[in-house]
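Every protein chain but one is kept in place in this view of the complex.
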Amino acid sequence: MKKPIILINFKAYENSFGKKGVDIAKRIEKVSTEYSTEVILSVPATMIPILSQEVSLPIYAQHVDSYPLGAHTGSLLPEMIKEAGAKGTLLNHSEKRIRADEIHDALIRLNRLGLESVVCVDRYELVEPMALLKPTAILIEPPELIGSGISVSKAKPEVITNAVKEISKVPGVFIIAGAGISSGEDVYTAVKLGADGIGVASAVMKAKEPEKVVEDFIKSGIKAMDEKNDRN
Amino acid sequence: MKKPIILINFKAYENSFGKKGVDIAKRIEKVSTEYSTEVILSVPATMIPILSQEVSLPIYAQHVDSYPLGAHTGSLLPEMIKEAGAKGTLLNHSEKRIRADEIHDALIRLNRLGLESVVCVDRYELVEPMALLKPTAILIEPPELIGSGISVSKAKPEVITNAVKEISKVPGVFIIAGAGISSGEDVYTAVKLGADGIGVASAVMKAKEPEKVVEDFIKSGIKAMDEKNDRN
Amino acid sequence: MKKPIILINFKAYENSFGKKGVDIAKRIEKVSTEYSTEVILSVPATMIPILSQEVSLPIYAQHVDSYPLGAHTGSLLPEMIKEAGAKGTLLNHSEKRIRADEIHDALIRLNRLGLESVVCVDRYELVEPMALLKPTAILIEPPELIGSGISVSKAKPEVITNAVKEISKVPGVFIIAGAGISSGEDVYTAVKLGADGIGVASAVMKAKEPEKVVEDFIKSGIKAMDEKNDRN
Partner (left out) sequence: MKKPIILINFKAYENSFGKKGVDIAKRIEKVSTEYSTEVILSVPATMIPILSQEVSLPIYAQHVDSYPLGAHTGSLLPEMIKEAGAKGTLLNHSEKRIRADEIHDALIRLNRLGLESVVCVDRYELVEPMALLKPTAILIEPPELIGSGISVSKAKPEVITNAVKEISKVPGVFIIAGAGISSGEDVYTAVKLGADGIGVASAVMKAKEPEKVVEDFIKSGIKAMDEKNDRN
């Protein structure tokens, strides 16, 4: 992962898949390339093989199951998303919660396969416990702000501050802030508060000009990272 | 759907996806073409767009969620599988059970989108209740025989007979028999007992020469259908 | 069950258990006795042995699991509620949905033990499918009206009418209407539309004088039943 981390969750909107999904991914790729940065796209399962071909950005799944290969009809397994071109996956998103043992089982598999992983949590008290299970990053999102347009940066900066403090106890795991992130200012604030990047969905997916929103995020993220002298 | 229905559930085996998944699908396509019949392949989500391109057989999902389009991270929705080229989906497989209200919600969406649907049940008492929700077909599989190599045709023919009786109360819904189907004889028996076709997974997916197994199934299914004068 | 069926779901309110739970049950018992009718109380698991001792009304569980007796930590099984004095149970309440196979497994056990069962559904299309599984009654509740104070009788009378039509296809199963039932008038309307009774929770549990609310329900239910000449 490359800081500032910008992770766009496509979710399951009407423009998250099919031609519209390819179109929005290409627009984001363009602006990402301009700034020589990297934007992660977390997409529906059917879009992984398509977007892995169509764009050069890192493609993530939105969830994986932790079953071993075998008789598991309807499951999406780490090996499948790797084969389809994914670089990593979200786990435990508030819209797809799983148990701690399932998270750990999935992380063991993902790590073995060289896939990245972002474990979502809804409170800072779960940052250290989940970080101990060795994901690539933790994404903290107060669920009441998800999709609200009111950003965690403004409404609950202490959630970010606390999460940053917690993650420092487990070296080598990134911390990403999310929920309601809508503007470059939200990104700037989150990074200055100590986050390694941000997660976003509706502000990009529902935008008329998603590439402009992403550009604003990238510029603000880079500016904050540079001020922290912490970019890589 | 075309009788005799032969539905192959790829499940999540090591050869269900990637190049191996394409290879097995092409072998099945070849024998299916020879006999001018049709074999349904129910495949992992990431394989839907790939196999819809690579083979001419009807591709099914193994499960869909019933949420509306929107903020549903990690869900696979009817619209997504249609866009990816699927012709239908399994629902409520014993390895991915869902509730009756979720089945009904999914069926409304699938029917509206012109997608086929196969609702799995584990007992004949659920055949009529689920058929009333208007799927394309019901697949009955006693779970203790799934993957056992002991076929429902031989070990529990009364399950098929009862299911056939139940389905007759709801005109317009096919009945498919599954669990342990391993040989052409199993297929022949199931169809003669009144089933419109069969569902299979391990006997094909774990075979050294899957195309031979499928050929045997096709020939036996056609023979039984012809004897019943019930083919279409 | 005795018509008009009046089923009070205690849910998990602050007054649903402990001394407050016993107090409200006794008030309801008093008015029920006055009118020589019967009111069913569906109560938290810990209250089943207590209320079975304290009041003469039929006590129901709010849910049972369908596992066999054995190594099932944390489960509430049909045999347990019977032993504790329950006469029956709700199943598949919108706040505790289970799958169709679990409903059927539980009903087999409940029927064998001589316990009554009320399977909840959220739409009329599930009335016949669930009735075919042989519960004592179906309780239909449009979930958007539950706890709303806007009654199904007024806002969606067609839900009751359709449910009554559907239940007529399966002789021997009662139909109960619920969601938002607040007044005697709501009860009267529901019964006149063909329901065998009503289900209620918040209108009683949150009332200052629950016994008055229940009295109003009983009187209106009896009046409607008498007018239909259908009481028993």
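A, B and C are the chain letters, set down in written order, and residue numbers restart from 1 in every chain.
What we mean here is this: contacts are C-beta pairs under 8 Å (C-beta built on N, C-alpha and C of every residue); 3 or more make two chains touch, one makes a residue touch a chain.
Keep in mind it's a predicted model, so treat the numbers as computed, not measured.
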Chains on display which the left-out chain touches in the complete complex: A, C
Which of A:Leu126, A:Ile160 or A:Ala179 sits in contact with the chain that's absent? A:Leu126
It is residues of chain C that touch the chain not shown, namely 9, 11-14, 17-18, 42, 44-50, 61-63, 67, 69-77, 79-81, 83-84, 90, 93-96, 146-147, 201-202
Kindly note down the residues of chain A that lie in touch with the hidden chain. 97-101, 103-104, 121-123, 125-126, 128-130, 132-133
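The working rule: only the chains that are shown with their structure count from here on.
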Through what angle, between 0 and 180°, must chain A be rotated so its C-alpha atoms fit those of chain B, rounded to a multiple of 5? 180
Quick one: compare the interface residues of chain B with those of chain C and tell me same or different, with half as the dividing line. same
Chain A and chain C, separation of their C-alpha mean positions in angstrom: 45
Rounded to the nearest whole Å, what is the centre-to-centre distance of chain A and chain B, using the mean of the C-alpha atoms as each centre? 35
For chain B versus chain C, what separation do you get between their C-alpha means, in angstrom? 38
